[in-house]
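To start, I am sharing the structure in question, which I have written as structure tokens.
Every protein chain but one is kept in place in this view of the complex.
Then we have subunit A:
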Amino acid sequence: MTGPDRLRDGGLIDRTKPVTFTWNGRVLGGYEGDTLASALLANGVHLVARSFKYRRPRGILGHGTEEPNAMVQTGDGNRTEPNPKATVVPLVEGLRAKSVNTAKGGPESDPRAGMGMLSRFMPAGFYYKMFHGSQTMWQRVWEPIIRQAAGWGTCPTEPDPDTYDHMNLHCDVLVVGGGPAGIAAAREAAKSGARVVLADEQERFGGRLLDRPRNLDGLPGHGWADREVAALAEEAEVTLLPRTTVFGYYDHNLLCALERRTDHLAEAPSHVTRQRLWHIRARRVVLATGAHERPLVFADNDRPGIMLASAVAAYVHRWAVLPGREAVVFTNNDGAWEAAHLLKKAGAPAVTIIDSRPKVSDALKRDAEQAGITVKTGHAVTGTRGGKRVTAALVQPVNADGTRVNGPAQTLACDLIATSGGWSPVVHLFSQSRGTLTYDDTWACFRPGVAVQPQASVGACNGTFGLAETLAEAAEAGVEAARAAGFETAAPAPAPSVEAPEATPPVPLWLVPADTAPGRGGKWFVDFQNDTTAADILLAVREGFESVEHVKRYTLAGFGTDQGKTANINALAILAGTLGRPIPEVGTTTFRAPYTPVTFGAMAGRNLGDRLEPQRLTNIHDRHVALRAAFEDVGQWKRPWYYPKAGEDMHAAVARECKATRDSVGVLDASTLGKIDIQGPDAAEFLNRVYTNAWTKLAVGRVRYGIMCGEDGMVFDDGTTARIDENRYLMTTTTGGAAHVMDHLEEYLQTEWPDLRVRLTSVTEQWATVAVAGPKALEVVKRVCPDDAMAPADFPFLSWKTATAAGIPARIFRISFTGELQYEINVPWHHGADLWDAVMEAGKDFDITPYGTETMHVLRAEKGFIITGQETDGTQTPFDLGMDWIVSKKKPDFIGRRSLFRPDMQRPDRKQLVGLKPEDPKVVLPEGTQIVEPGALNRPPPVPMLGFVTSSYHSPALESGFALALIAGGRDRLGETVEAALPSGPVTVRLHDPVFYDAEGARRDG
């Protein structure tokens, strides 16, 4: 036996497998099959927590996901986890768990217990009414106190050593919940051959059949469940998902589920992910998610030892634990009487049933009395005594509708109060799927009304509480789901014979009266986790918060990690009662995913680190690594940034690369530029519409530079496009913009111009590109392509030709982003590295120098060439960039044309692209520096800004720092001086033409 309150026999625990665990530093024992909660109760531990606001002692209320109090911290070090509920933590050998948000030794003593005495000054929303006088006092004094008091468990301090994964699954029928309803539905659906998934949050299927004595087909409930699930496991098309909580119901029957794969194991195999997140797309869904019992709301209903009646029954029946010896069962319905019988049978010496109903059935009463249970009807528990454990219940007669006490209180010593206010169907998933709820007056609960998605709710989650009725309803739904999913079905098999008490509805009692009104004495807790009381709800209404959403927000009811599973219905019923309106008129708050909390790691899955976004590498990447390149992230690509030689910093490397390219020859891996193959009879017309300039007359074999604008007339991307054939073009885009451009073009083709006969194919990764630039480029290219005429005279600028480069079929383009003689050699992707090697070999005699993006940036900036995304930020027109020449005045239309000719686009004070040259050639302005009029910085802010530096470098060719900038009206001010507003003070700079180098373009042809 482990623990003083463990029963000698019975239960679904494995007594052959004792388990040792640690609770708040104490070593305790349990059995396999226990939860942490059941093992604690077996050891007589009821006090497990302190409440958040008033620091009151709290015990275990429930036995599943509805638990509001018993949050714990499990594990140590990097495997610690804050806030799991003790009621769902499987007990495994060596488990270490402790209370959260308590003093070091646990909840036994609490240095802040005095907060309870201040509770009178801390009603709902008290913090809105205080601390508003001084922002400083609020932030320095009061807020830190609140912050330190709040929060439950602690976050790990180290990265998570475990892994998580995602799984996508399509099925015909998804059955959520593996209790009697779910099992019956899955069995019938599976008979048709449909692909059926049965998911349940527990390790063991059976749901409530495990929690209380029921017989089906002469078998105990768990035995029947085992038999049926074993039969399901035999079916080839059935997937069983135990320990899997379906937590979200999204559009088009997409449901998401979290499978816990290792937390129930003492030693997790290293190859198994800790949790798996399932995306399940189901043709039909059967929801069999059961119901939660709700507590009655009476004064001081939160002491340790006050539990849900269903939980008490389950602890006795399933876990063989006697949670109390002197028990009071306080109920408004027949169902909870079963807990009294179970307690009595398990050996509790004193069991009293307090039933708020004036009358109950004679049979019920007779059975109880025969069992030796004391029964008081027409009475209520109107208060409790006790500290760390309940010691007594105050019992008083109440009037027929439960609104008033009408007699003196009597004190009844007890160590356990089992309470039941009826049952609330678990409609969370149904509601998430946008189904509307309907209020069932008979059963006093919300249940599914009109469904929106193809689904059925069965059993308790549908408000069907009888076991036989549930099995029949579920079997029908299983057949219907398979049929609707397109399978041939037969009538359901005869239902199993059932031995179970008849299900009867409660007589609602939402707020238990006492001698004093709520707020004037004891505390009627509604949401245990948030310390929300009935008085808080009354206060909220008094202060004008009448919407259920306002009450939730003002009182925090339903905001906890349990998301109000036991609280919400009571809160809104009390609200409705206070407003004097019927419950359905007040309505529920929105049910939101997730049903139970979902681990962030599982949501992230494997999409971390290098898988956060794909890392794209060119075919030449290894060569750059061998050359010890520093890399830059450009979009998803890794691009060589610069190639430092031993002892070089970036500045020195870039200076060397620039000089080599200007003086001899440099080589760049340009494979990452986006490439789009455009084909079709209307390709020229298409280009005419997407670029600002004219394209219809471009000859085959020629290349043209183009700028693309968005509808707002702002430059969006740029690049060259070559005419490959009569009806075929190859467009290049920026590296980072390639996907956006492709989307943009496809959107126009598909939605605006479906009449154009054009097809687009991304060929970025079909062509590797090596750019050879510099006065010696021709010498190198001649050696690489010995059979082809490469001299500028035979191969003019802005043309392309096919050739054989290093024995590889190639397309070579005469374009230049450096201003130098430049050849861009394209070969099939997988030949990229071969081509690179050949070029390097051919360039040896000229000391060919690989250069990275930084050098490319310097060289192009010297020439005044823009980079979209650097000289542009989505607010520049081609005119602003001094590229009036590229905007056709003749074309009837192109994307952005209308916007470009709006009045504001023509304003002379728009920011225009200019160059900047610091007076001191050693100065390199930081990019992003703002430019102001001389002397402007002498005045206090806001300082009027003329513009800002877009690109700035040191130029070896100019032997000076220089920059490109966007300056208001800048083009008319070339030669003037302005100030760059550095944090250290102003620096004088002169406005310059954006072309700093080889303005006449003489170097382009070598």
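In this text, contacts are C-beta pairs under 8 Å (C-beta built on N, C-alpha and C of every residue); 3 or more make two chains touch, one makes a residue touch a chain; residues count from 1.
Going forward, contacts and distances are computed from a predicted model.
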Subject >> Undepicted complex member, UniProt protein name, chosen from "Phosphoribosylformylglycinamidine synthase subunit PurS", "Sarcosine oxidase subunit beta", "Spermidine/putrescine transport system permease protein" or "Assimilatory nitrite reductase (NAD(P)H) large subunit" >> reply: "Sarcosine oxidase subunit beta"
Subject >> Residue in contact with the excluded chain [from A:Pro156, A:Pro220, A:Gly449 or A:Gly466] >> reply: A:Pro156
**OP:** Decide which residue listed in A:Ala451, A:Leu617 or A:Met945 touches the omitted chain of the complex.
**Re:** A:Met945
Subject >> Residue of A:Ser51, A:Thr489 or A:Thr735 in touch with the missing chain, whole complex considered >> reply: A:Thr735
Original post:
Taking the entire complex into account, which one of A:Pro4, A:Pro903, A:Gly935 or A:Gly975 touches the absent chain?
Top reply: A:Pro903
Original post:
Any idea which of A:Gly29, A:Gly44, A:Pro358 or A:Gly605 touches the chain not displayed?
Top reply: A:Gly605
